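Structure provided below as structure tokens; questions to follow.
Every protein chain except one is present and positioned as in the full complex.
Up next, chain A:
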Amino acid sequence: MLRKFRNITPFQVILVTVFTALAAFMSLPIVFILNHAFKPQNELFLFPPQFLVQNPTMRNFESLILHASNATVPFTRYLFNSLIVAGLTLGAVIIVSTMAGYVLAKYQFHFKQLILALITLSLMFAPETVGIPRYLIISGLGINNTYFGHILPALASPIAVFMLVGFISQIPGELLEAAKIDGASHFGIFAKIVLPLSTPAIATISIFTFQGVWGDVETSTLFMQEETMRTLAFYVNSLLSGLQNSVSGQNVAAAAGLLMFVPNLIIFLLFQRRVLETMVHSGIK
């Protein structure tokens, strides 16, 4: 134990103290939303305003859930839709993007440069600006009001492919050559070498793909006309927009915000650990 402490340099001591203060400061919004979500109505109007909650209550969450069960679509339906959509999208994006990233990084073929140029170009186009053409295509395919309407647009994820191309091109080519000599098929190489070796990058894209899908309101608003097919993000957002300018609704809004935040946090914690583990133990350094 003592020897461990002796190894710590003054640089690290200063770094850790300054950094702890900074990190605490940066996470203030999260601490705030966590406290605000449990505040009873009367604590919102206190003067001077209190940052921390004094008498935590679950009422905000109750009213959030009860509010929906009075409506035609129960709260659990939104939750179910969100879970299905997020889960399926995450799996599909990982497989589809890694497959594309692998061949784009490691093989020469016709149209390769064109596809790469298109991907990098498309990184910068805001999807909001193409909402209407997208709607026309979705209804042309006849997949509005189905889960495909949620999932398929998310599969076109140039960010994920872009990142995987960068990452997979760092995997030494000799490794793939060796596998080929040992008689592995294309799919074998992909499943046994490329997929495991790119786990760090896959973990990273999982984090932001989930985040994007979970918080996405656009597909529910534009492509889903039936209320039963819409997701939790849409429901929370419709709550927030009504409460924006009144102090009295802030606690319910914070509760809804917390509800959107927690699954993101769980997914992040789940995959962040994988990122570090794979980085420390994998062969690519």
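Keep in mind that, in the parts below, a contact is a pair of C-beta atoms (placed from the backbone, for glycine too) under 8 Å apart; a residue touches a chain by one contact, two chains touch by 3 or more; residues count from 1.
Simple rule for what comes next: contacts and distances are computed from a predicted model.
> Out of "MoaD/ThiS family protein", "Multiple sugar transport system permease protein", "ABC transporter substrate-binding protein" or "Xanthine dehydrogenase family protein subunit M", flag the one the UniProt entry gives for the chain missing from this complex.
"Multiple sugar transport system permease protein"
> Can you tell me which of A:Val96, A:Leu175 or A:Leu195 touches the chain that was removed from the display?
In the full complex, the listed residue that touches the missing chain is A:Val96.
> From the list A:Leu66, A:Leu121 or A:Leu270, which touches the chain that is not on show?
A:Leu121
> Residue-wise, where is chain A in contact with the chain that is not depicted?
Looking at chain A, the ones touching the missing chain are residues 11-12, 15-16, 19, 22-24, 26-27, 29-30, 32-33, 36, 45-49, 51, 96-97, 99-100, 102-104, 107, 109-110, 115-116, 118-126, 128-130, 132-134, 136-137, 141, 152-153, 155-156, 158-159, 161-163, 165-167, 169-170, 186, 190, 200-201, 204, 207-208, 211, 215, 217, 233, 236-237, 240, 244-245, 247, 250, 253-254, 256-258, 260-261, 264-265, 268-269, 272-273, 275-276, 279-280, 284-285.
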